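This view holds just a subset of the chains, kept in their places.
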Amino acid sequence: MAGLTTQSLISPDAGQEIYALAREIYPICRSITGDGVRETLDIIGRHIPIERKELPTGAKVLDWEIPREWNISDAYIKDAQGNRLIDFRQSNLHVVSYSAPVHRRMSLDELRPHIFTLPEQPDLIPYRTSYYADAWGFCMSRNQLDKLESAGGEFEVVIDSRFASGSLTWGEYLHRGASTDEVLLSAHICHPSLANDNCSGLALQTVLARALSNMKTRFSYRFVFAPGTIGAIAWLATNDAEASRIKNGLVLSCVGDAGGPTYKRSRQGNALIDRVMIHVLRHAVAEPNIIDFFPYGYDERQYCSPGYDLAVGLFQRSQFATFPEYHTSADNLDFISAENLAASYGWVTDALTILESDRTLINLNPKGEPQLGRRGLYAGTGGDKDAVRHNMAMLWTLNLSDGTHSLLDIAERSQLPFKAIARAASALEEHGLLAERRAREG
Amino acid sequence: MAGLTTQSLISPDAGQEIYALAREIYPICRSITGDGVRETLDIIGRHIPIERKELPTGAKVLDWEIPREWNISDAYIKDAQGNRLIDFRQSNLHVVSYSAPVHRRMSLDELRPHIFTLPEQPDLIPYRTSYYADAWGFCMSRNQLDKLESAGGEFEVVIDSRFASGSLTWGEYLHRGASTDEVLLSAHICHPSLANDNCSGLALQTVLARALSNMKTRFSYRFVFAPGTIGAIAWLATNDAEASRIKNGLVLSCVGDAGGPTYKRSRQGNALIDRVMIHVLRHAVAEPNIIDFFPYGYDERQYCSPGYDLAVGLFQRSQFATFPEYHTSADNLDFISAENLAASYGWVTDALTILESDRTLINLNPKGEPQLGRRGLYAGTGGDKDAVRHNMAMLWTLNLSDGTHSLLDIAERSQLPFKAIARAASALEEHGLLAERRAREG
């Protein structure tokens, strides 16, 4: 098996593959429990040997309890003529997630408290949930509400949903590396037809896991596909030992749009994963959106709760809740692209490559500079910017390889890309000018 | 007795009361010694049971010696017709403070070396002193000097002042709290008819002391009303043990104008009082004037001398020596207002409230987020900014209550007001989600 490098992870088709998988799982009506999650995991399971985990309704997980399972077959609002003015089969966003069943005739006035629109975005259907509350509702565009108002008369209002004792379901895949220290990748699987949030993250994580599965790695990699909040809490509640082995991690969501990139630091603030992601993104784009940790967002909230305080950050393109398509029907398959997904995949794999290959070397000729020219290492630089950069990378690596600076430290200090420093280090190592401080794990 | 809260300290009339007291003491001719100080303390003493302290002329205090007492009955410059062209009864700023007595006829040429004006502010009388020097002088507006020049002839020049063995006088009020640790409030009492500098500070301090006197507090509060420099030095020289109990403090001067607010850090630079005042002012106005310590200004110079190094900052509105009215007759009762004084009073009481109520709590459910919704703690947030802020305050407080962050730490990190964090902490504590790290003092 090959060692992990960005080259080995990147396939020219990665963006297309991620997009295709996101498109495949997009139509499914997911919620925090129910068959939508299982169906999604089945599809993912065709790509990687995912392990499905379940906890029964009523099980205690940390401060929480697994809720009843929710499933839905159909829902609609019919006018007096029997026309489905609102139709769950057209968009699963039409039903507030976890809506109680209803089958009644009612006037628009009775119905109105159960209707949610976005007055300032009249074409879009909002996405709403009502977990842990006994309620029901319909989401629709402002224009659809206008039609209901024009129609008048009584409406047949149906939500054919079921609450029952069942399970909370999540999926996991563990790639074992030389070390039992783990890198966590985690994506939420509870949103229905929203492409960026989070078909994109689920699909990227799947393609990444499959690529890694063929590699020989330094660290072990754990991929978690779990419903937001309750899923992460269920995983933490049942994986105390595993959680303690997570040394770095990323939550992945909204990774397919053209915005950002955004990186939200872990609670620790300057953990290795934070430094690595910030290094990668700063060399990738002029002004990445680097934000400090705050206790709101995705499942980094749980991984970074004070009882765990894991080094887990959040990677996104556009920052959640800041783009107009967020939590609306405009977060569809046109909002994400293979190109954007490929870029996101590239940055994540760049980061994992740094985690895998960062190390501390020792300059074996620390007094003065060694004579690089004699060894053919010092490139002539007649206007060749790459040669200049390679020479500077060698000089920086020699200067800072005093036992207290890792390659990432040197890359940060020199403001050169990690790849350039790693390449310089390899060249110097081959010529006996640098040596590993201690044997690498594995 | 009620515990100290900003609510309990603020009365709707605080600004009016402070202004009224400032107006009452404004006409008195104060200097570093003499009856003006005693008269001012008498008036303050009607509001709080102030203790008057005196040290005799010649007493050694640290590196200094108490000077002779200076008093003045009258002063004037009369023209040949007997008109008082300059009249101490019109403004006590006309006489250089600590002027030696004089009663002579002289020409303007003889008089001129004893005359001080502000050529660039021709309507204003400057404020000048001549402590510790044997001299005398008159301050007047440029326009008044013009009149002397027009009058010509000989002038009768009289300063009816007296130097005598006497005392240096200051006032003190101690409010005892549960702890003998003290908070110092200190205002200089040596300036004559200057409203902002420092009738405002004396009056604010008095009204604050009276409000506190009815409260049950965590800390003890010491209010010092003393002449600048020599008064603070006299207090320090005679209160070694008390000085060592001062854990935080503020010098108050120029708190009634519309400028600033200004906070000058203590010499320690990031003491609790510094963090508290900066937190309060940053949440109060867009750009408070936060300045580093420097060894010039008011009595923070003495409290922050290296032998004490107390955590005492300076609170002002406009920074001293930066506004055109500073040390002139324009620093009058029109330059300060009840409204400005009320704002200053509010910020100081906000700060004391934080000192009183800051504490470190422990999240009792540190693994994952506790389920706030089940407890009715998580507010629905349909566009309600207060609810959003309260939710965020709870999430921050839970996330950072790991035993290493006080409520102020959390407020600083979250950029939320201390009040919001304290309110969130109380709600969480009531529901058993947080607990005190250790019993609070008192």
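Letters are used for the chains, namely A and B, taken in the order the chains are written, and counting of residues starts over at 1 for each.
Everything below uses one rule, namely that a contact is a pair of C-beta atoms (placed from the backbone, for glycine too) under 8 Å apart; a residue touches a chain by one contact, two chains touch by 3 or more.
In this text the structure is predicted, and so the values were computed from the model without any measurement.
Visitor: Of the full homomeric complex, 2 copies appear; what's the total?
Guide: This complex, considered in full, is made up of 3 identical copies.
As a working rule, only the chains that are shown with their structure count from here on.
Visitor: Please report how far chain A has to rotate so that its Cα atoms sit on those of chain B, a copy of the same sequence, as a value between 0 and 180° in steps of 5.
Guide: Rotation angle between the two copies comes out at 120 degrees.
Visitor: So, what's the distance in Å between the C-alpha centres of chain B and chain A?
Guide: Chain centres of chain A and chain B, defined by C-alpha means, are spaced 54 Å apart.
Visitor: Quick check: in the complex, which residue numbers of chain B touch chain A?
Guide: 363, 365-371, 373-374, 392, 395-396, 398-402, 414
Visitor: Which of the residues in chain A come into contact with chain B in the complex?
Guide: Per the stated touch rule, the residues are 62-64, 132-133, 229, 232-233, 236-237, 267, 294-296, 301-302, 304-309.
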